[in-house]
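Below is one structure, written out as structure tokens, with a few remarks after it.
With one protein chain held back, the other chains of the complex are shown just where they sit.
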Amino acid sequence: MIARAMAAESRENSPSGSPGPLRKHPIKSIIEKTNNFRRTRSLNAPSPIQQFGPCGRIMKNSAMVMQIQDPASQRLTWYKPPLSVLVIKKLHDSSVLVPFVQLVHWLVHEKSMVVFVESAVLEDTLLKEYGDFTSVRDRLMTFRAGTDDLTDKIDFIICLGGDGTLLHASSLFQQSVPPVMAFHLGSLGFLTPFEFNNFQEQVENVLEGHAALTLRSRLQCVVLRKIPEDGKEKKKPTTILVLNEVVVDRGPSPYLSNIDLFLDGKHITSVQGDGLIVSTPTGSTAYAVAAGASMIHPSVPAIMVTPICPHSLSFRPIVVPAGVELKIALSPDARNAMWVSFDGRNRQELRHGDSMYVTTSVYPVPSICAQDQISDWFDSLAECLHWNVRKKQKQIDELSDLTHYSNETLEEIDNHDERPADT
Amino acid sequence: MIARAMAAESRENSPSGSPGPLRKHPIKSIIEKTNNFRRTRSLNAPSPIQQFGPCGRIMKNSAMVMQIQDPASQRLTWYKPPLSVLVIKKLHDSSVLVPFVQLVHWLVHEKSMVVFVESAVLEDTLLKEYGDFTSVRDRLMTFRAGTDDLTDKIDFIICLGGDGTLLHASSLFQQSVPPVMAFHLGSLGFLTPFEFNNFQEQVENVLEGHAALTLRSRLQCVVLRKIPEDGKEKKKPTTILVLNEVVVDRGPSPYLSNIDLFLDGKHITSVQGDGLIVSTPTGSTAYAVAAGASMIHPSVPAIMVTPICPHSLSFRPIVVPAGVELKIALSPDARNAMWVSFDGRNRQELRHGDSMYVTTSVYPVPSICAQDQISDWFDSLAECLHWNVRKKQKQIDELSDLTHYSNETLEEIDNHDERPADT
Amino acid sequence: MIARAMAAESRENSPSGSPGPLRKHPIKSIIEKTNNFRRTRSLNAPSPIQQFGPCGRIMKNSAMVMQIQDPASQRLTWYKPPLSVLVIKKLHDSSVLVPFVQLVHWLVHEKSMVVFVESAVLEDTLLKEYGDFTSVRDRLMTFRAGTDDLTDKIDFIICLGGDGTLLHASSLFQQSVPPVMAFHLGSLGFLTPFEFNNFQEQVENVLEGHAALTLRSRLQCVVLRKIPEDGKEKKKPTTILVLNEVVVDRGPSPYLSNIDLFLDGKHITSVQGDGLIVSTPTGSTAYAVAAGASMIHPSVPAIMVTPICPHSLSFRPIVVPAGVELKIALSPDARNAMWVSFDGRNRQELRHGDSMYVTTSVYPVPSICAQDQISDWFDSLAECLHWNVRKKQKQIDELSDLTHYSNETLEEIDNHDERPADT
Partner (left out) sequence: MIARAMAAESRENSPSGSPGPLRKHPIKSIIEKTNNFRRTRSLNAPSPIQQFGPCGRIMKNSAMVMQIQDPASQRLTWYKPPLSVLVIKKLHDSSVLVPFVQLVHWLVHEKSMVVFVESAVLEDTLLKEYGDFTSVRDRLMTFRAGTDDLTDKIDFIICLGGDGTLLHASSLFQQSVPPVMAFHLGSLGFLTPFEFNNFQEQVENVLEGHAALTLRSRLQCVVLRKIPEDGKEKKKPTTILVLNEVVVDRGPSPYLSNIDLFLDGKHITSVQGDGLIVSTPTGSTAYAVAAGASMIHPSVPAIMVTPICPHSLSFRPIVVPAGVELKIALSPDARNAMWVSFDGRNRQELRHGDSMYVTTSVYPVPSICAQDQISDWFDSLAECLHWNVRKKQKQIDELSDLTHYSNETLEEIDNHDERPADT
């Protein structure tokens, strides 16, 4: 990326203003360009050339520059070896029981880690009747969600069971979240890429620091309550981070909700309908997609706003930059209150004068990839939303020898062209 | 943003690991936080805190770090005063005639600029019969699109007429594009935010360097033709930059097209349907939205992939990071060729063995804002897609005194709270 | 239609089996055919020819034959002159006040009709303060919805204000509904086609029996409660007729609902999502269209089933024949109850073991057309859903002289062709 930026710089400074090499020697120039830029499959767009014709430039504003690392290069590293691990298990699901006991045994006896589990997990009657578990039970650390503070106590999280376990992990850590490794049992989930069968090998691998990370952005939602008439005591604002979405809807009211939406302080629209979903890219494949949204890869820095059954047929979902601040409030002429829920929880009423502010949080969920950001996402689309045509893919593999270069990138092709003609 | 990043750093290094100030003094902490972070309405998401629990970190990889300036802060500046201006005018539209003559007169006589127009414009019979134009006609520079090279000759572009004029400007500059100021005549377009009536004042303003810029990303499309059987002479690849979208469809064939889509070399899906649209955020509100896509703000670094009438009902549009490289090719079992077009032009056939590579170009179109990136976009949604509820907005303005803080951001509210109690 | 059926019969019995006249003399044969069939713009499809090749026939089953009159020919007639009229007025809307008083005055003093109004209307404080109303107040008949029985008391209904008034009229008459004439005040509604300004003339016209009718089908919904464990006393089933739709949703629960749908006793699908809408064609342009349904003309005999934000992306709305019986029940594995509401009212919970049966009622709402069934419907689509392109239409009218036959039907064209050549 640096290389790419430098190449761009040098071109900017060239006296001739880069007279379009493509026009002159098309094949050669593509090769050169590719070599100079050394494409490394960054997920970030290349830095745009900031010279526009002979005179136009972007005004430099160093205060507004930030450094970002390419998401595709994000890998987990351990500052010091992780000792404590939180295991999150789906409740009341008998199929998770055996894997859970296997995993905990292994973590405690083989890896000598300090294992945390939620008290509610140990109180599960299914587990109580499970003989083999007694030996390890007393060595577990327990806590109660909402009561005990986990800050700085957990080095690593393992989820067992379904996307809900990752949402729960997110809710437990309202600031920095330890790295999360999520196993599905049964079918692949959006947030649970790992298969359980050879879990030992896979966990070892992660503990040794070999893992790609998806930083799943979260939304910071701040609910401000109306200042009471007497003006004396204002309710404290509530802040909740969500991984999927915050939803505002009409609740039990049969009437359409009337919701005002502001973006960076500007009123942008009023929503008449069943409600409004503000979601992260991660959440775009959850409730939002059912309400008609397009599906956004988790590494796109964006916020998605999706109306639920809007009265206006032209009210399509919109995707806005991740840095904006949205404000949601009841329209002044709304007859009914609205209800807000955060990742499907903490449902509460918003009345006239209340408002909610939503923006991207600085605390993402570092979700460990089974393969990489791209493969994991498309595999989950195929599995969870039947997005891909499996049968065709097989057919293509069989037939791929019929076509040239079918799995290569432009860069790899250019490298072919560079090979000396006599090889 | 620097300030924000620094604040984050200092928190990272705190020995206690920031034990959640919100929990202790909610109101106070929001104020503090806001002050530290000094929110400047960046469109970029804040840099995520890169410490995940006590041990987890992101592995530093300086080669993969890039610097990006906040899109919201992008403003035009002139390295030296612009002297030459290209005026692009919609052809065969009599309503553009008077504004065109007015504008050219003013640029030549008042501003003493060198004005370029396309030869075809001067050949328009409507213009030929226009008496007042003779005096200025001989002072214009002309060129023919596709023949004459404009590189380094144009400092500034003014478009008159409709979104098509901006697409035309984009096609004329396949590398660096001079800043573009686009006027609509009649109703607001997506790409033409300026009203013409006081054009002098507005152009002066831009020439003085007072203008927000939207860098509209373009897609670089490279068409590679099949290597001929004899292996001797390969057709040269064609490269075209598009501002809206590249479309692959079944052309005149009545059969569904069978298209393979690859992302960074990985086969991600096969499309059976009328075709496929790969669009920029700018293009998301053009053909893609008609095919069911969500609408993406131009400052979101992304590429949108939208199927056209797909056979599979679960094939929703997807939004992927701007840095990926897509490859499109005919499926090996496809019965028909497919047709590709670039911003609705240059229609050509792709056959078995041909392929097309698409990725974000380093050459965006620097489009000058009438207001700012956010306001311009929502205004165009409302006007072009009837997205907003105008009537309601008026009503809200009248009633806004009934509610508190209706147009403020969280930061501004926090500033209220900071005011000394006795004022 | 009889003529058409007869022509078909005679063809069926022809020895040669109708050797395709179109093949021999195309123009002539179309004319002949059209003359024989004498197209009268029926909305019903023509009776299909029931001979399939030389041997195939439909088995006659006289018990299953019904006579239907072409909807396009449905006109109102009065068995005896209407004397009593129910005026339904939107509550708490000051803009309806003056029209309401005008209308009631005219009906009482000019037309000497017995006017019924709901007690709640007279209790409206806005009306109480309205001086001019006193003289007529004492001559009105009042009743309370839900308490007083209106059966056989009302000859004619006039609605003032919005689609809600017609839904209210429907709810008041759970069996036969008197003819309804509905005025909009402000913008055209789906169910309120009449403009108020010359109401006297229009009401006179209807009272004289000159009016096209749309028979808007209603759905009969029967709620059966679970038989209590003790088996003794079963709750009585509740029957409600709806004009728009019956909705089943997850109510205040944050979890997806799990709903089983049966059609004529057969389980056809299970819905996971926010809920399910079963609507009449009239209701297809209400809630259903917001949830993604296509829009069905009120004269199509059908029931529409639309999922609300379904988990499965391929779960599209379906349109089934009007005669089927649907059953809706909670899936056995559903965690939550579901909530049902009828035209947005009478919201109630359905639990495990409860079920609801829905089918087309024999009691439609006879809604008086302002123009005719087709024009009224497309005008309301244009007005309420911005469906039509007004500007273009005007343009077309201006330009229509450029094209031939632009507003004619095939029949009219054939009549041209029949004109003797020498005229």
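By letter and in written order, the chains are A, B and C; residue numbering begins at 1 in each of them.
The working rule: a residue touches a chain if its C-beta (ideal position, glycine included) is under 8 Å from a C-beta of that chain, and two chains touch if they have at least 3 such contacts.
Just so it is clear, the structure is predicted and the values come from calculations on it, not from any experiment.
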(message) From the list C:H109, C:R139 or C:H352, pick the residue that touches the absent chain.
(response) C:H352
(message) Using the document's definition of touch, tell me which of C:L91, C:V136, C:L188 or C:V222 contacts the absent chain.
(response) C:V222
(request) Specify the residue from the set C:D70, C:E110, C:D132 or C:E195 that touches the hidden chain. (result) C:D70
(message) Which parts of chain B face the unshown chain closely enough to count as touching?
(response) 251-252, 254-255, 273-274, 287, 289-292, 308-311, 313-314, 339, 341, 344-345, 347, 385-386
(message) Contact with the hidden chain only, please: which chain A residues?
(response) 312-314, 316, 386
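Please note the rule applied: only the chains that are shown with their structure count from here on.
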(request) Compare the CA centroid of chain A with every other chain's and tell me the farthest one. (result) C
(request) Report, in whole Å, the distance between the mean C-alpha point of chain B and the mean C-alpha point of chain C. (result) 46
(request) Quick one: which residues in chain B touch 2 or more of the other chains? (result) 312, 314, 316, 386
